[in-house]
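Got a structure for you, questions after.
Shown here: the complex without one of its protein chains, the others still in place.
Our next item is subunit A:
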Amino acid sequence: MDARHLPDRFDPWPRELRPAVPIEGYANTFTHLPFQPPLRRAPTRTEVTGPLGLDRKLPCGDSNLAMPAPGRPALGQLIHIAGRILDEDGRPVRGAVVELWQANAAGRYFHPHDQRDAPLDPNFIGTGRVRSDEAGRYGFFTIRPGAYPVPNPPTWWRPPHVHFSVLGPSTLSRLVTQMYFPGDPLNPLDRILMSVPDAAARERLVARLVPPAEVGLGWLGYTHDIVLRGRAATPPLP
């Protein structure tokens, strides 16, 4: 294992990058959020470390959500999402476990708790898990998810989005986030995306379209980089 690439400095989350809570209209942000603010602690060894080689515990390689079996494509716009997992120094994070889940083209999750009256697609489960490569790259073939309404009043629509869960080299680099699609008119109306105070930080949650030449004609291509917490305490020589 090469320790030179592992982050060992973790600065506090800048406030403007953190979602402002609670969120009006999202009841769970009221009922789940502790009354007391978290106690700030300097990272100890337990926080700075984390599981390495986690792909043995969480098998990876499930990268094609759009074609679960030959000849059975999922319904919807076929898309390819690719990007890099980076740390705050811009260094690739290798061997990160990247989990992705999303609704189908009708905005319905293949999940027992999603009871909405929208059709399920038997060819779309909507989950995948891969390991980032030596350059920190990951990629998924999937479909563009549909929007779906948040049921409790005041109702609003979640824009098409993809959920990401990333397990990096430290428990402090653990990240759960969401990716949005460029130009969607529902983006500026989404209370979850808009809860991030900083406009530039919100833009970093929005994927970029890539030219067809880079992905091939079969797939509408998006690129999306994800930056995990963590820097090198001693910057490497340029």
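Going forward, contacts are C-beta pairs under 8 Å (C-beta built on N, C-alpha and C of every residue); 3 or more make two chains touch, one makes a residue touch a chain; residues count from 1.
Everything that follows uses one rule, which is that contacts and distances are computed from a predicted model.
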Hidden chain of the complex, named as in its UniProt record, picked from "Exodeoxyribonuclease 7 large subunit", "DNA polymerase III subunit delta", "DNA repair protein RecO" or "Protocatechuate 3,4-dioxygenase subunit alpha" = "Protocatechuate 3,4-dioxygenase subunit alpha"
Among A:Tyr109, A:Tyr138 or A:Trp219, which residue is in contact with the omitted chain in the full complex?
-> A:Tyr109
Where the missing chain touches subunit A, by residue | 1, 3, 6, 8, 10, 12-14, 17-19, 21, 23, 26-36, 38-54, 56-58, 84, 86-91, 99, 101, 103, 109-114, 125-127, 129, 163, 165, 169-172, 174-178, 180, 182-183, 187-188, 192-193, 195-196, 200-206, 208-209, 223, 225-229, 231, 235-236, 238
